[in-house]
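Below is one structure, written out as C-alpha cells; the observations come after it.
Only one protein chain is missing from this complex, and each of the others stays in its spot.
Each chain carries a letter (A and B) given by its place in the written order, and its residues are counted from 1.
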Amino acid sequence: MSNRAKQPPLDRATIAQFGPSRAYAAEIRVDAGVEPDKTVKTHCCFCGQQCGLQLKVKDNTILGIEPWYEFPFNRGMLCPKGVKRYLQQGHPDRLLHAYEKSSESASGFRELSYERAISRVAEAIERIQTEHGRDAFAVLSGASLTTEKTYLMGKFAHMCLRTANIDYNGRLCMVSAAAGNKKAFGIDRAANPWTDILEAEVVLVAGANVAECAPITTDYIWRARDRGAKVIVVDPRLTPIARTCDLFLPVKPGRDTALFSGILQLMIKNDWLDHDFIAKKTVGFEALARSVEEWTPRRTAEVTGVSEAAIRRAAEWWGKAETSFLMHARGIEHHSHGVMNVLSAINIVLASGRIGRPGCGYATITGQANGQGGREHGQKCDQLPGGRDLANPEHRAYVAEVWGIEPEHLPQPGVDAYEIMRKAHAGEIRGLLSICFNPVVSLPDNNFVRAALQKLDFFVAIDFFLSETARYADVVLPGSLQEEDEGTVTQVEGRIVRINKAVEPPADARQDWRIIQDIAKSLGRERGLTFDSVEEIFEELRVASRGGVSDYSGVTYARIEEHFGVFWPCRSDALDGAPQPTPRGTPRLFEPGSYNPVAKGSGPFYFEDGKARFNLTPHHDPKEDTDEEYPIILTTGRVVSQFLSGNQTRRIGPLVDHYPEPKVEIHPRLAARLDIVDGDWTTVESRRGSCTLRASVLRTIRPDTVFIPYHWGGRKSANQLTISAQDPISKIPEYKVCAVRVHKAEAAPEYSDKLEPQQ
Amino acid sequence: MSREVLRAIVWGLLVTAVLGALILLGSRNLAHFDAALVSYTFAILFATFGLTYRYSMWLSRPPTAMYWRRGWQAFFRRGLRLQNVGRWFSRVVLDIFGNRFIFRRDRLRGLTHLLIMWGCIIAVAITFPLVFGWLHFRPVVGDLSRYEAVLFGFAAFRFPHDSVVAFFLFHGLVWASILVIAGVMLAMRRRMRDEGAEALQRFAEDFMPLILLFAVSVTGLMLTASYTWMKGYGYTFISLLHAITVIATFIWLPFGKFFHIFQRPAQLGVSFYKDLGRAEEPALCRRCGHAFTSRRHVEDLIEVERQLGYRYEVDDGRVEHYQWICPPCRRASFAMAQGLAWRGQRGGGPLATPERPLPMPVHANSGLGEGPLDEEDAENFHP
Partner (left out) sequence: MTVPETLEFFVDPGRCIGCQSCVQACAECDTHKGQSMIQLDYLDRAHSTQTVPVVCMHCESPTCAEVCPADAIKRTEDGVVQTARKPRCIACNNCVLACPFGVPKMSTRVNLMMKCDMCYDRTSVGLKPMCASVCPSQALAFATRAEMARLRPGARPVNAFQFGAQTIRTKVNMMVPDEPSCEIVDVTSAMFEPTIGHDILDTVFEGDENEHE
C-alpha cells in the first residue's frame, strides 16, 4: 500500500475552540412560555427537496420550526434534519469574526478585523494573479448557495478574477445526471413534478436511498403504491423503502448499465416498446437495439449479480406498464461511468415512450439544497448563466453584453473541482477561495486533497463554521447561514422557491454575497459587483438567463410566492411562434406540442429536430475492481440524520445522537469469514488509506460489499479510502465503488477516547 | 352500599371521632377552646372525615391495595428493617420535605412548590394547635416581660415577649402567608404563560387551589395589617372573609388537587417495593428472553389486572399472559400484526424463520431526550 499522505491529524486544539460540538435546545428554546415575535415561511437548508417550513423567531434567535401545511410539495412533512435545523443558528461554534492562521495560538487561528481580512485576501489574489497568471487563483463554490449567490460566484470568477478555474461541489453530486440529461434530452432538469409519481403504475427507484436521502419522496411512492403501483428498487443495500418494495434488485455496485441494458434487451425481445414514440420523437434506437443484444438475462445476471428471474420480472413490469416513473440518484451517478448509467436508465424510459405525459415521468433526485439551481447559472467550470456554454461564441457574446464587457474578456472553460486539487498539488494553482464546500471531507482520496491544500500559497475559506477544510485556510471569513439571507433556490422538481431571511448574521459575519463584493471592491475591480440587494442580483440573473435553456426571465419573487414556486423554463415574453408562457412556468417538460427555444416548435425535446436521443451505453467495470489483494467492494452513502460533509449536522446534538459515528456495514456471511462480530473495531483499507470503525453486522447488504457513510472527517472519513477516478464526461468521482480489504482491528483507534463522536 | 363505601365511612367516622376526642382532651374539656374559632374546628373535622373516607376508598382500588400491602411488606422485610429505616429518613427528608424530585423536573417549579408547601406547613403547625385549644399563651404571673406556652393543658415553656422565639411565634403566620403568596405567584405565572400548561390545565383542578391559597393568605395578612396599623379597621369583616376562605379550603381538601398531599407519601412505599424487586429474580420476556422488571412486579400486576377484569391471558404456552412480554416486544408485535394483515399485498415475504428467543427490538435513538428517560426507563426499553 502506498502511504502517500500521513494519517489525518486529530486537530484537538482546533476542535476545542471551533467544534464541532453538539448543540441542544436550551433556555428560551425550551421555555414553553416564550411567544415568537414572528414566524417566517421559508425552506429547509438541507437537501434538494427544499421542504417548506416556518421558522419561529424571537430576539434574533430561531426558537424552533412550525410545519407549513400549505406548501404543496411537502404539506408540512419534514425529515429529522428539517425539524432540528434551527439548532445550527445561535450555535456556540458559529464563526463570529474573521480569523487568520497563526502559529502562536493553540487552535492555530487568531481573530482579525473583517476589513483587514478582506484586504489580506485582495492582496493575496492580486499578488498570485500578477506573479502566476489569472488562472493560478481558483474558486470553489457550492450548490447549497442560493441561485443569486451562485450567479454572483460565476460572475466574480469570470468577470472580476477572470480565472478559468471555478467549479463547484455539485461536481460530486448531480453532474452525471446533468450530463446524461443534456445528451438525451438537451436539457438538464427533472422532467416531471412529483405529483406524476402518484399516477404511475410502476415506480422504479435506482440507486436512491429515498428513505434516508430524500425522505419526503417516500410519501409519494407509498401513495402510488396505495393506488396499485408496483415499486422496483435497485440498490446493493436493502434500504428502508426496499424492505416492502414489490421487486428488489440487489445490484452489484458499478453494474447498473448492464442491468438497464438487460432490461432493454428483454423489452425489445418481447416487443414491449412504444414504436410510434420511438419513430417520431427519438433518434438512434436501431443502433442501440443492436448493441444491447448481447445483454441476455443470463449474461446480465452474471455481471450484475441480480438473479435472472428478478431481471425478467423487472423487464416485464416495466415493459407492460401504461404509466411509470423512473427516478435515480447518486447510486448510479457516482461512477467512473456515471453518465453511461444515467443514459442506460433514460434509454428504457425513451423505449417505453412514457415521458412528457401525466403519470409518465423521469427524474434524478438532486442532492443539495440548490443542486438544480446551482448547476444552471455559471459556477460550473464550463458554464455561463441560463445553462449557457462558456465555449459557445454566441453564448459568450450574449452574457458579455449583459455584463457590459467584451466577450474576449471572458476566460475559456476551466477544470473541474478535483482537477483544481490536482493542479494545486502540482503547483499550477497557487491560490484558492472556497465557499460552501468542504473538500477535505467530501472529495475522494482526501489524504491527497489535504496535501494539495497544504501546498497552496494562499487559501481563503468563507464559512459559518470552521469546517475541516477551513482548518487549512490562511484566512477564514465569517459567512452567512441560510436563514440569515434571502434569495431563491430551485428544488428537485425544477421549482424555484423563495428563501426568506429570518435573522441577522451575528457580530462580524456577513451575507456571502456582500463578502464577495467586498473582496472585489478591495481589489479595485468592483465593476458589475455593486448590488445592493439580493433581488437586484435576481433581476440581472433573469436578463442573463433569457433565451437560454434555463430561462428564468419570467420569474419574479412575487410570482414565486403567489404560486408556491415557479417551474423553469419560464419566459418573460412570447418568442416567435411560441405559446404565451404560463405564470407557473413549466411543471412538466416534453409535453406533446410544447415549445422550447432550441427546437422552436419542431418537437418537445431540446434539440433542433425536437427529438430525444438514444445513446449507446457500453458497459465498463468500475475503475478499480476487486482483486486478490483488495477483494471486497466498498460503497459509500448517507444516513438520514446527517447531511453531506456534516459541517452543519454534526453540530446539532439530537442529530448526532441519532447516528453518532460511522460504522461499517457488513453482511453476516462476510463477517463470519473475517471473524468479525457486531460492534468490533474493524479496519477497512484501500490503496489510498485506511479507516478503523465499528462493524455493524447486517443482512441488508450484499455479502461482497461493505458500506460506510461519508459524513465524518479526519480518521473517520470514508473518503480516505475512495478513489478519485472520474467519469470522462461529467467528471464525477467514483464514490460508489472501490476495492478494499477488511480485517478486525487489533485495538481501538487512537481517536476513540480522544474525540467525541461528531468530531 | 358496597363494602368499600361502608368501610370508608366507618374509618372516616372513627378518625374524626378520635380527633374530636383529642380536641376535648387537649383543650381540657374546651376550657382553653376559643369559641370564636369553632367554625374552623368543624371545617377541619369535616375535612378529616372526607380525607379519611377518600383515602380508604383509594386504598381499596386493586392497584393501590396491592402497592399498600407490598410496600409495607417490603419495608418490614426481615433483615432489611434497619437499613429501611435509614432509607426512609433520607427519602422523607430529600424527596418529601426537600422536593428533590420536583427540583429535578424544573428548578423554578421546585422552588414554587417548596414555597407553597412550607408556607402551608408552618401555617398549619401554628394554627391547628391554637384552633383545637391544644396550645395557648399566658403571661407569666409576676413577670410581665415573659409568656408561658401551655400545651395540652401543661405548661410547656416560657419566653420573653421581645425574644426571637416570640417574634416568630406571633408573626409566623405572616411569614407563612408571604411564602405561600410568593409560591402562588410563581405558579400562576407559569400557568398563564406556558403553552404546554395552558393546553392541559383545568380551572377546578389547577387554578382553584391556587386561588384558595391566595385568598387565605391575603385575608390573613389583611387581618394583621388591620390590627397592626389601622387600629382594627374592618377587622370583623376581614376575619369573616378569612374564615370563609379557610373553611372553603378545608372543605375542598378531600376533593381536589390538595389530596395529593396525602397520596404523595405512597411513593416511599413504591421505592421500597422497587428496592426489593431489584434484589430478587427478574422477569424474563417470553418473546426476546431479556429481563425487564422484577418477576414479583409482573405477577402482582397480573393479579391486579385480573381483579380489574382484564383478560390478558394468552392461549399459548410460550406466553401464558401478555404481561410476560416486555414493552419493546409489545411494540414489535403491534407492527408484526399489521405486517401480517398486509402479507401478500405489500411487497416482501416472510424472512427465514427466526431463532428463539426472538431478537430484542432496539430503540432507534437512545440519545438524550429521544430515547428512555433514565436508567429505570432504559431497563424498560433495553432490558
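Note that in this section contacts are C-beta pairs under 8 Å (C-beta built on N, C-alpha and C of every residue); 3 or more make two chains touch, one makes a residue touch a chain.
Bear in mind that the values here come from a model prediction, so they are computed numbers and not experimental data.
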item	value
Residue among A:V697, A:I729, A:V742 or A:L755 touching the omitted chain	A:V697
Option touching the unshown chain, where A:Q17, A:T218 or A:N500 are the choices	A:T218
Absent-chain contact - pick from A:T163, A:S641 or A:S690	A:S641
Residue of A:T42, A:T304, A:S352 or A:N719 touching the missing chain in the full complex	A:T304
Touch residues of subunit B, complete complex, unshown partner	58, 61, 63-64, 66-67, 95, 101-102, 104-105, 194-200, 257, 260, 263-264, 266-267, 270, 273-274, 287, 293, 297-298, 301, 304-305, 308, 310-316, 318-319, 321-323, 325-343, 345-354, 356, 358-359, 361-365, 369-377, 380
Hidden partner interface residues of subunit A, rising order	24-25, 29-32, 64-65, 67, 69, 76-80, 82-84, 211-212, 215-216, 218-219, 222-223, 226-228, 238-245, 248-250, 301-302, 304-310, 312, 640-641, 654-655, 658, 667-669, 678, 697-703
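Note that in this section only the chains that are shown with their structure count from here on.
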item	value
Centre-to-centre distance between subunit B and subunit A (centres being mean Cα positions), rounded to whole Å	58
Complex interface listing, subunit B residues touching subunit A	190, 193-197, 346-348, 364-370
Contact set on subunit A toward subunit B in their complex	24, 31-33, 225, 231, 243-248, 653-654, 656-658, 660
